[in-house]
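Only a part of the assembly is drawn; its chains keep their places, and the rest are absent.
Chain nomenclature is as follows: A, B and C, assigned in order of appearance, with residue numbering initiated at 1 for each chain independently.
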Amino acid sequence: QEKTEFNVAWSIYVGWMPWGYAEDTGIVDRWADQYGITINVTQFNDYVESINQYTAGAYDAVTVTNMDALSIPAAGGVDTTAVIVGDFSAGNDAVFLKGGESIADIVGRPVNLVEFSVSHYLLARALDSVGLSERDVNVINTADPDMVGAFQTADVTAMVTWNPMVAEIAMLPDAVQVFDSSMIPGEIIDLMVANTEVLDANPDFGRALAGIWYETVTLMTSDTPEGAEARAAMGAASGTDQAGFEAQMAATELFADPAAAVAFTASADLADTMNLVRAFLFDKGLLTPTATSDNAIGIELPGGTVLGDADNIKLRFTTDYMQMAADGAL
Amino acid sequence: MTALTITNLWKEYGDQIVLENISIDIAPRSFVALVGASGCGKTTLLRLLLGQEQPTRGTILLDDAPLPTEPGPDRGVVYQRYSVFPHLTVLGNVMLGPEMAGSRVWGRLTGARKSALQDRARAMIADVGLAGAEGKYPAQLSGGMQQRLALAQALMMQPRVLLLDEPFGALDPGIRADIHALMQRLWHALPMTVVMVTHDLREAFTLGTRIVALERTRIRPEEIARYGAQIGKDIAIWPPRVAGGGTIYDNPALRDDPALDTLIAGRPDSIERH
Amino acid sequence: MRLINQRLSPPALLALKLAPFVLLIVAYLAGSAARLTDNPADKLLPALSSMATAIDLMAFTPDRRTGEYLLWTDTAASLQRLGAGLGISTALALVLGIAIGIFPAIRALLGPFVGFVAMVPPLALLPVLFIMLGLGEISKIALIVIGIAPIMIRDMAQRVLDLPREQIVKAETLSANSWLVVWRVVLPQVLPRLIVSLRLQLGAAFLFLIAAEAISSDSGLGYRIFLVRRYLSMDIIFPYVAWITFLAAMADYGLDRLRRWLFPWSEMEVGK
């Protein structure tokens, strides 16, 4: 059904800070006004809670990774469309060891990470890369804000986490970074997703999101005083400063150009990535408790390819809105 | 009128029988002095008369109507303890009853009614010898002063039945004599039946029209729970004292008469010793 | 009859006691049905049948990976931590509370400090706690202790101070020295209150337990709840919450019975 007021949730993470900046500086309101709608942007400290709220129906759109989009809203029966593919992690997620040379040295250690998160996925891919499996380590669920403190305790010898904690841990004297997301480029993707039903009934909402996003990203990536200003503000909002924030951006493959995002989304690599992700999720029992194979949920890719159950499509990738941005048609 | 009729009254707590088959008629405007050994159930009987507890068996009639099953302003009480409100000053405690009676919503009077009540309350406070302590809280008073305060508080309501549980035990003799005089004056003046528990036989004889002794006839340890207290002695004061009238005891000139003491001193054994 | 004197028949009492629970369940069922009509895969208010499946999965089906029955291993892990945390807190409350309450010098030394510590929000200091105590069991137990012990200590100290001074003096006239005052007069009188104090802190103890397990753990009731919260698996969370509530209520009830049984006199004093 058509409506004019939309709720968007975002959480504090380098690839999503533009949403907060856009809200603060009036970019959101400008685009919303252009389409005659209202967009309320809510900041979350707690990433999981923002997705839960979206899944429960309190929000129309949320910032999320490709993996969590599949395992939480999609598995929760909420038909979800990725409106914007914002970036992928190229070093933002990393595996650290204390006293070790390579990822193979992780064998037999307890590994502290946020269980079932992209860190867990990264660990699985890292172990895979040297022919190990999760049975060779012992996973300990650890809350993300406490990672830096936790790494400095004696019983922690291996850890997987994301930025900004990665940057902090990298500075610690005994931390060795043995694997990071730049070694699996394009597999950990940060999205802005929206409820498919809402989006289909209100395409203007999607257009406004795309408009907001590319205006802000263009600004923040520009090498101008305004761009620097924006990066400083986002740094402050995420609890660090401009330099710290720029360091995090360096580990993020941000699609400032909508055409690049379209190309990435439309490429065949996305199917490979999503196949890896759904296999991982099924293995962990996260695709829905009753799933009998990784085909339980359908994933629609741009161009109409469907991975998994075509009668139960719950996650859709589309290039429509990014294409409009690329075409200047917003 | 204010007659109390107790018929075949039993009170048990769990297995323990406290009062066993008590029957007694109390005439209107009597002043019953209830005596009895410590722990024999005097307080329990008062609680029943108050409606605070219900008899296990038997009935209590007040003027031939069943006693209300809850306490009310027609029956006033002064307990052995806990009788005053710690959060109110002396004046506040004494005014509380009439305030609540006069204002059913806020429980506070204003204007002329308030000052009239204050005057009455101050007079009552002076009567019980607490003049000067109007602004104090109960925690600032000694035990005896608290008891007098409780009495003043109860008297303000002019109850039809006044139940007193050892009210004057903590008073020194001087004050006690004053309070006795006050009690007599009020009892003569108001249509009030009084039941007073006391350990002091002199007091019982000074004030009472009738002395009722509760006693347990079976006091071997194994019997204590199985048998309750019953009415042992029931002595009418002679010559009779009548509300509004007087007896020789009430003649101030005679109050310290040795004859009175002889009378009292001769009695304890018959009433108290088992 | 005044409302305050109302005497209710046993069936009326029972009906009144059950009413809010029945209402809660009905409200849940209605809400759940409404949401499931909208989205059959809704996870926020799952149907009772999904919860039953989840309970079966957690409590009666061995875990695929470890072969353990998750609910029971979680419960055992949590109860061990809770028991240790409560035990240490109780011991501290007993020793320090009595010492603060009865010895003027110790009261001066520790009274204000304990009052200060009781005001520190422990969750905010977790990193320091971790570094000092590691991420293992000790820091979880320590979080519970830091969270509840200061409050219990203050409560005990206050109870000791509340004892009528006359009792202490009386004991001295009965030849007690300081130690005997503590041992024969103060300690036995505050023990029942210690149990009451413990009961009052049960809720907080579970809270800190869950918070500690949410930070870093690989088993425990709080761990499981926060893990599956990631997938909004309310079908698991609700039964777990109910189970925690049940455990806490049982502990509460058990402690109260224990007090009555150990200290029959403490019951008689009520309302005296």
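Simple rule for what comes next: contacts are C-beta pairs under 8 Å (C-beta built on N, C-alpha and C of every residue); 3 or more make two chains touch, one makes a residue touch a chain.
Given the structure is predicted, the values throughout are model-derived calculations rather than measurements.
Whole-complex chain count, expressed with the shown labels: A x1, B x2, C x2.
Here is the rule we use: only the chains that are shown with their structure count from here on.
The mean-CA centres of chain B and chain C are about 48 angstrom from one another, to the nearest whole unit.
Annotation: 38 Å between the Cα-based centres of chain A and chain C.
Between chain A and chain B, the centres computed from C-alpha atoms are 82 Å apart.
Residue positions of chain A touching 2 or more other chains: there are none.
Counting partner chains per residue, chain B has no residue touching two or more of them.
Of all the residues in chain C, the ones that touch chain A in their complex are 38-44, 53-54, 57, 64, 126-128, 130-131, 134-136, 214-218, 223, 226-227, 229-233, 235. Taken in their complex, chain C has these residues touching chain B: 1-2, 5. Against chain C, in their complex, chain A makes its touches with residues 48, 51-52, 55-57, 71-72, 75-78, 112, 115-117, 138-143, 146, 148-150, 152-156, 285-286, 288-289.
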